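Coming up: subunit A.
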Amino acid sequence: MLGLGLGLAVAIPISFLQIFAPQPFRLLASAYERVLRSIPLLVTLFLLFYGLPSFGIRLAPFTAAVIGVGLRSSAYQSQIFRGAILSISENQFRAALAMGMNKIKAFRHIVMPQALRLAIPPWTNELTIVLKDTSMAFALGVVELVRQGRYIIVATREPLLIYLTIAAIYLILTLLSNNTLGRLEKRLRIPGIGVEERAR
Partner candidate 1 sequence: MNKEKGSVLRIEDLHKSFGDNHVLRGVSLEIKRGETKILIGPSGTGKSTLLTCINMLTPPDSGKIWLLNDEITASRKVNLLRQKIGFVFQDFSLFNHLTALGNVSIGLTKVKGMDRKKAREKAMEELKQVGLGDKASSYPAQLSGGQKQRVAIARALAMDPQLILFDEPTSALDPELIGEVLTVMKKLANQGMTMLVVSHEMGFARSVADEVIFMEGGIIVEQGPPAQLFSNPRVERTGEFLSRLSSLFGEEDEK
Partner candidate 2 sequence: MTFWQVVQHSWGPLMDGLQVTIQLTLLSIVFGLALGLILALGKVYGLKPIRWFCTAFIEIIRGTPLLVQIFIFYFGLPPYGIRLSPLEAAVLAFSVNSGAYQAEYLRGAIQSIPSGQMQAALSMGMTRWQGIISIIMPQALRRVIPPWTNEFIYLLKYTSLAYIIGTQELMAQARFVASRNYEYFHTYLFAALIYLVVVLVFSEMFSWLERRVKIPGFEYHK
């Protein structure tokens, strides 16, 4: 959850940079996105947790996990927002300006409401992905679901059962979150606005 929030906080400025900023910033933002999307999350996590101490920056496993998941998610989310904003046609913006709105108002009242709706399905998807990716924080020794499971396994010697239970818990979490956001999407839906979603 924290990871997703951080991702969101970073993603919005990045997507703005990519669309509105002058060329060098735009390039930088694109590179940020491309690099983070090309490197496995695990490697990012290891760089943060084991790598940064070389510079005297020591992060708690939990902090490192939140930052890692957040950074990675920000790259994907900025792509989602960029896509959503760009898919609102230039004409909508121009029509708003023609009505006498200034650029900021046009963006705030015309483009954003449409773009945010468009972003919901892929964003839901992203939430599921982040949820599942938190299991990778296991590698850093964060005591979360999987690790809890391993403690119990040591005690009970029933690995399959325990892992299946963990799987079931994740399944319920993803189904629940998909369901909730799916309903949100339906509530906010306006006929004629819709997008295809990224699937993973």
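Rule of thumb we're sticking to: a residue touches a chain if its C-beta (ideal position, glycine included) is under 8 Å from a C-beta of that chain, and two chains touch if they have at least 3 such contacts; residues count from 1.
Picked so that all candidates are chains of the complex that A comes from, given by their letters.
In this text, all values refer to a predicted model and were calculated from it rather than measured experimentally.
Any copy counted, the candidate of 1 or 2 that touches subunit A in this complex is 2. Subunit A makes touch with candidate 2 in their complex at residues 35, 38-44, 46-47, 50-55, 128, 132-133, 135-136, 138-139, 146, 153, 157-160, 163-164, 166-168, 170-171, 174-175, 198-200.
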